[in-house]
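For this view, one protein chain was removed and the others were kept in their places.
Labels A, B and C are assigned to the chains in the order they are written; within every chain, residues are numbered from 1.
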Amino acid sequence: MIDKVVGSIQDAVADLQDGASIMISGFGDAGSPHELIDAVIEHGATDLTIISNNAGAGEHGIAALIKANRVRKVICSFPRQAASHHFEARYRAGEIELELVPQGNLAARIQAAGSGLGAIFTPTGYGTLLAEGKETREIDGRNYVLEYPIHADFALVKALAGDRWGNLVYRKVARNFGPIMAMAAAKTIVQVADVVELGSLDPECIVTPSIFVDTLVRVVPRATAVAA
Amino acid sequence: MIDKVVGSIQDAVADLQDGASIMISGFGDAGSPHELIDAVIEHGATDLTIISNNAGAGEHGIAALIKANRVRKVICSFPRQAASHHFEARYRAGEIELELVPQGNLAARIQAAGSGLGAIFTPTGYGTLLAEGKETREIDGRNYVLEYPIHADFALVKALAGDRWGNLVYRKVARNFGPIMAMAAAKTIVQVADVVELGSLDPECIVTPSIFVDTLVRVVPRATAVAA
Amino acid sequence: MQRLNREAMAARVAKDIPEGAYVNLGIGLPTMVANFLPAEKEIFLQSENGLLGMGRAPAETDVDWELINAGKQPVTLLAGGSFFHHGDSFSMMRGGHIDICVLGAFQVSVHGDLANWHTGAPDAIPAVGGAMDLAIGAKQVFVMMDLLTKNGESKLVKACTYPLTGLACVSRVYTDVAVFDVGAAGARVVEIVDGLSLDELRALTHLPLEQILEAA
Partner (left out) sequence: MQRLNREAMAARVAKDIPEGAYVNLGIGLPTMVANFLPAEKEIFLQSENGLLGMGRAPAETDVDWELINAGKQPVTLLAGGSFFHHGDSFSMMRGGHIDICVLGAFQVSVHGDLANWHTGAPDAIPAVGGAMDLAIGAKQVFVMMDLLTKNGESKLVKACTYPLTGLACVSRVYTDVAVFDVGAAGARVVEIVDGLSLDELRALTHLPLEQILEAA
């Protein structure tokens, strides 16, 4: 019997290694796997490359990982948020490298990795600073920039519910990068609010099929945890 | 009020024109919009380019369109099926052009069109007859072929149910090419077994969001039609 | 001169959005356009973080932090709305499926070049988000901005001096004193507020502007 659900969040991230590249789902806080990130901090892995839309804000999630000095490089579209002071401090100190990628190129490059493409000609960024030094080409009268896939060693994803095979459903806009990151990482680790019986997710409504998921862990939602 | 549902299947295809390129969903019969194809035949448009996985079999669907001599060119992955005699006859007579595309490249090129990419380096077909004369490139030790997006003037799609905005859900493997073709055509025309109230499709389970759909028409499933 | 305030500018943009349009409203000022879309018209708002059919802000008691817009403000979902992942969301935006996108700007050139992501200040932390995707992907890109900077310099320019977001992508510019069409033919004045002459507008912008008559 295949059961991808592990008993503790420590087990979920046990095989992280120094120098790993890690995709982290979320758009702001929505869909950010805060508890998995806490487990990464506890684990101790360092020299990490983080691929995410943002570079953390406040004191939790990616911000906490940066504060703990575990991050060597961030690949993201929008590092400058209100309260992104931990990223800013490290960045200004030259302690963290930034690869700034337009959000649509970030999504498309992650999808290219998950789909086995070698490179894509994308319309976004042509003629801008972010395309400097990159190969360009005019195709059918329009200009494109050649961009390469972004793979990762791990993806940390937050979903609403999953089953023991790893099928996932999400909740509202917390879906965001989860499904495409799950497809692009060598190992996809998912925190879910609920582990449900196999067969209870509607096969027409499964958003991430099990093939893209390696490990699940149940994380009791914060509010519930306080109440319990 | 926006209502993309039209009253008759003739209305649904009314603005087809000679020389149009038309994507047609389906993998074999599953998901093939037979009734919309019948309406195309009735409409009279000719000199069509058909983009589909197959080139028709038996006497219905794409086979009927080919039999009626409306098709100038077929772009597909698998034209040679049992009972694909109408395609075979026209092809051997030199009356129909064939662009043979590996199924995954077909899907990826349709997705590239829907997503605004200019071209993609795809792993499939490298070193084979189907890549002859095409640009290739080695990227990270692997060889890729440059393939271009496939756009179409129209997509004819079969779905299970839709609402007046054009949101769609599909049934089992009849989903196949429908969602990606709906994204790649200038005008997407959908036949559904049911038109449902706005808001009755679960927003988490909508497979094709309304933005990709232009026209819907209700087609009573054949079996029901006979019984009624 | 009847300078338009932010609400009036948002209302003016809203007037140009037809029923049935799929629209993305950028973060900041453009978000206000939603408040002026007529309730009797069905207009589809897309947000790049994965929703289509976005409704107004919820009551405070109904706030759901997994139902937010790209500006990370709580929103609602209309009946008929849908959720999808970032890949599909940016396919909508980059694949030409969005009819109108409304963006703020630092500068717009008469040929429609857009600068709205980076001041170019050497100490600024760069952040681009979806700005470059929105600039190049929609069928029409509208810009909303005050015509002049606080120092009185025109933000409608012959050529942008700020780092570009996209080339030749803007079709129309809505400002507090005039509406302009921009593009291959250069900038043309569509509307001027009462009390401002075309010559005065030329003086403000240092541009050889002509007015065009718009079909009402």
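Criterion: a contact is a pair of C-beta atoms (placed from the backbone, for glycine too) under 8 Å apart; a residue touches a chain by one contact, two chains touch by 3 or more.
Keep in mind that this is a model prediction, so the values were computed, not measured.
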| item | value |
| --- | --- |
| Which displayed chains the unshown chain touches | A, B |
| Touching residues on subunit B - with respect to the absent chain | 27-31, 53, 77-81, 87-88, 91-92, 98, 100-105, 107-108, 110-111, 122-130, 143, 170-180, 207 |
| Chain not shown, touching residues in subunit A | 1-2, 111, 113-117, 163-165, 167, 183, 198-199, 201, 203-204, 206, 209-212 |
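We adopt the following convention: only the chains that are shown with their structure count from here on.
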| item | value |
| --- | --- |
| Chain labels contacting subunit B and also subunit C | A |
| Distance from subunit C to subunit B - Cα centre to Cα centre, in angstrom | 35 |
| Subunit A and subunit C: spacing of chain centres that average the CA atoms, whole Å | 29 |
| Residues of subunit C whose C-beta touches two or more other chains | 77, 83-84, 87, 90, 94, 137 |
| Per-residue overlap in subunit A, given as positions that touch at least 2 other chains | 108, 122-123, 170-172, 207 |
